[in-house]
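Note that one protein chain of the assembly has been removed; the remaining protein chains are unaltered in position.
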Amino acid sequence: MSRSVVEILLARPKRGVVASGGWRAERPVVDSSKCKLCGVCWLFCPDGVVEIGEEKVLIDYEYCKGCGICAHECPFGAITMVRER
Amino acid sequence: MAHRAFPREEYLERGHAACPGCGAMLLLRHVLKALGPNTYLVIPASCTSVIAGPHPKSAFRVPVLHIAFAASAAAASGVVEALARLERPGNVVVWAGDGGTVDIGLQALSGAAERGHNFIYICYDNEAYMNTGIQKSGSTPYGAWTTTTPSGNPGFKKDLPGIMISHRVPYVATLSPAYPSDIAYKVKKAASISGGLKYLHALAPCPPGWRYEPRLTVEIAKLAVLTGMWVLYEVEKGVFRLTGPSAGLLDKSKRRPVAEYLRLQGRFSHLSQEEVEKLQREVDEKWDRIAELLEEGKR
Partner (left out) sequence: MRALLLTGNYAAAYAVREAQPDVISAYPITPQTTVIEKLADFIDAGELKAKFVRVESEHSAMAALIGAASVGARTYTATSSHGLLYMYEVVWWAAGARLPIVMGLVTRAIGPPWNIWSDHADFYTLRDSGWNLLFASNAQEVYDFTLLAYMLSENPRVSLPTAVAWDAFEVSHTYEPVQLIERAPDLLPPKGAWKPPLSFEDPASLGNLAYPEEYLKIRKAMKLAALEALKVFRDAAAKLGEVSGRDYSRGFECYRCDDAHTVFVVMGSIFGEVVGAVDTLRREGQRVGALKLWLYRPFPYESLAEALKGKERVVVISRSSALGAASPLAADVATALQLRNVAAALVDISAGVGGADVTAGDVINMYKLAEKGSGVFFWQVER
């Protein structure tokens, strides 16, 4: 892969351009007993921090901003926003 | 199983610098899923320029040309012609805010549309100059609070899709982040049309700019459509067609009252009852015209 002449000018893709996990005042907590793995939370997360595993929903708290969309949109009320301490 | 209906690959890195609940990033996430990695983004000065993150990091897993405010459509014209001349593949997509499209970027967009360059232009419309702190743009709706219209915008919202339709480009469509399937369908269709400019105009709810709690972004994007304030449609080779939930809203009784959309947003909180009724009438008149247009199309 031949690099550009002016490498110093180029920004490269990187996870965590900001430490966005530190932004939130509350975090989404998933109640697996209500969760149907429907994927709506995954669908509407603007930050792509929701993953639907085989058995449960996984949220990347390192980057989750606590916006609350997932909790608000969950059709089964399986996600609650809990205040960070 | 929503996550099975869409591609899994993410092209936005986690930890990008957007505000919590950003409607624009929800849109872009789905746009890039539909386009795939062989995509060049051209991004003028806008929220996304900052969301991308500071040099030397980028929050995007595709090549990005950041460019001056007025110039995105012109820069994209150059990219696409160069790729054609050099016989290199790739989608070329402008991702511009409303300011960079309807105001300062309009000239370049009009020129590119007239010349018929083969790229997709997506305007993510948060209805004000949000990156610089919520000032009024040509896309700010009537009555909205902004920092430069503290008593409410006296102007009307420019109809950019309408302007692009009169440029006779091959494809014009509107998007809402509440309807990702509609986004995928339209973005893929735009990418499949070779030749000519494809124009997509997306509603991008903005928590700090529209004054609402971030968790309401998707609900507001839904209500925009379900009240009829934001019409989901596509115009392909001049033929107009309603899409998604909009297709069922010609009947006024099926449309939710606009007040349901307006009252969730602090930027409309000062509107009087008369003004809300005025907005309701305007929406109803818009739908009357849509009905006429569809009738004409049938004849």
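Every chain is named by a letter (A and B) in the order it is written, and numbering of its residues begins at 1.
Everything that follows uses one rule, which is that a contact is a pair of C-beta atoms (placed from the backbone, for glycine too) under 8 Å apart; a residue touches a chain by one contact, two chains touch by 3 or more.
On a predicted model such as this, the values are computed, not experimentally measured, just so you know.
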Original post:
Which one, B:H16, B:R61, B:K136 or B:R255, makes contact with the chain that was left out?
Top reply: B:R61
Subject >> Touching the absent chain when the full complex is considered, from B:P7, B:G90, B:G138 or B:G155 >> reply: B:G90
Original post:
Mind pulling the subunit B residues that touch the left-out chain?
Top reply: 37-40, 42, 49-50, 52-58, 60-68, 70-71, 73-86, 88, 90, 107-108, 110-111, 114-115, 117
Subject >> Missing-partner contacts on subunit A, residue numbers >> reply: 1-6, 8-13
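By definition in this document, only the chains that are shown with their structure count from here on.
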**OP:** Using mean C-alpha positions as chain centres, tell me how far subunit A is from subunit B in Å, no decimals.
**Re:** 23
Original post:
Can you name the residues of subunit B that touch subunit A in the complex?
Top reply: 1-6, 10, 12-23, 25-26, 29, 52-61, 177, 180, 207, 213-219
Subject >> subunit B-facing residues of subunit A, complex >> reply: 10-21, 23-24, 37-40, 42-49, 52, 60, 62-63, 65-69, 71-73, 81
